[in-house]
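Showing chain A:
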Amino acid sequence: MSFGPFLLLALLEGTVMAAVLALTAVGLSLVFGVMRVVNVAHGEFFMVGAVLAWFVTTYLPFPPALSWLVALIIAPLIVAAIAALADTLILKRLTYDPEATIVATIGILYMLQQAVLTLYGPDARPVPAPFEWRIQTPWFGYSGYKLFVVAASGAILTAVWLFMTRSRAGLVMRATQVDRDIARAFGINVDRVYAGTFALGAGLAAVAAVLIVPIQQAHYLMGHDPLLLSFVVVIIGGLGSIRGTLVAALVIGLSDGVISMFFSPTLAKILATLLVAMVLVFRPQGLFGAKA
Partner candidate 1 sequence: MAAVMETIALTRHFGGLRAVDGVDFRLTQGQIHALIGPNGAGKTTFVSLLSGRIPVQSGQILLEGKEITHLPAHARVHKGVAYTFQITSVYPRLSVFDNVALAAQSRSPKDVAAQVAEALAHVGLTGMEALLAGTLSYGHQRLLELAMGLALRPRVLILDEPTQGLAAGEIEGFKRLVRSLVPQTTVLLIEHNMELVMDLADQITVLNFGQILASGTPAQIHGNAAVQDAYLGGHHAAH
Partner candidate 2 sequence: MKVWALHLAVVAALFALQFVLPPYHATNLARIMVLAVFAMGYNIAFGYTGLLSLGHAVFFAAGMFGMGLPVWHLDWTALPALITGLAAGGLVAGAVGLLALRTAGVSFMIVTLMFAQAGYLLLLYFGAVTGGDEGFVVETSSRSVFGWNLSEDGPRYVAALTLFAAALLSCLWLVRSPFGRVMVAMRENEDRSRMLGYNPFRVKLIALVMSGLYAGAAGAVYGLLFGYVGATFATIQYSILPMLYVLLGGAGTVLGPLLGAAVVFYLIDITSAFTDAYFFVVGASLVALVLFAPKGILGTIRERVAAWLP
């Protein structure tokens, strides 16, 4: 394949990856930003979202597009409810101590994963895309659904941004992020804000999963990769900075496709992992975040 189309494909794939990364990571970033909680179970919320999408699309007698739309609404709601429950029952009682919450979310990770193994089984199962549409260029074909994923991610991220900057709830969340005690002094119910934030973060992971599952398969171990990638994006973008997260997702998504053309993909992963470690050590505010 000549260089032009090659680059086009790399850019297309990079954009899809960036969109998916941004959507998956933004929830993690939000939870860390507002609650200072590193949610290691984030990938499992993603996975539960995908598995719920399988259940909904399999058992609802609607055409694929409709049942997928239903899944897009129901799965995040259920996941958000699970997250709110986990927050109330577990994280709140730990008073959000950073280290204890990490251990607890590792525990939640195993519990969710194993619960899905029991209820859903170990198989990878496909979820049909809401529509099948292939774009044919002179050099290669491309999935139209993937382009839809990019558009949908953009729309959802815009909605999140509007919610955070324009709505009262978003304002309350940002106030709590700045100072939990002052927020409490102003009569903000911090417990509810936290539960809501945790639910929102998990719900966003589930939305990402429902969008992505038609191009992957629902599998009980699928949460591992999104978790690590989200970590990479959130840390390089600056812990807790949503804008940094988005920039990092774009940079990493676009560069990953190109880098893995020149290096072995395993080597690319090694370099990305080490980069994260080095960023935390030498530039904890992230590469794109403002200085704390």
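For anyone wondering why these and not others, all candidates are chains of the complex that A comes from, given by their letters.
One rule holds in what follows: a contact is a pair of C-beta atoms (placed from the backbone, for glycine too) under 8 Å apart; a residue touches a chain by one contact, two chains touch by 3 or more; residues count from 1.
Just so you know, these numbers come straight off a predicted model, no measurement behind them.
S.K.: Among 1 or 2, which touches chain A when you look at the whole complex?
M.R.: The answer is candidate 2.
S.K.: Within the complex, which stretch of chain A touches candidate 2?
M.R.: 38, 90, 93-94, 98-100, 102-104, 106-115, 117-118, 122, 228, 231, 235, 264, 266-267, 269-270, 273-274, 276-278, 280-282, 284
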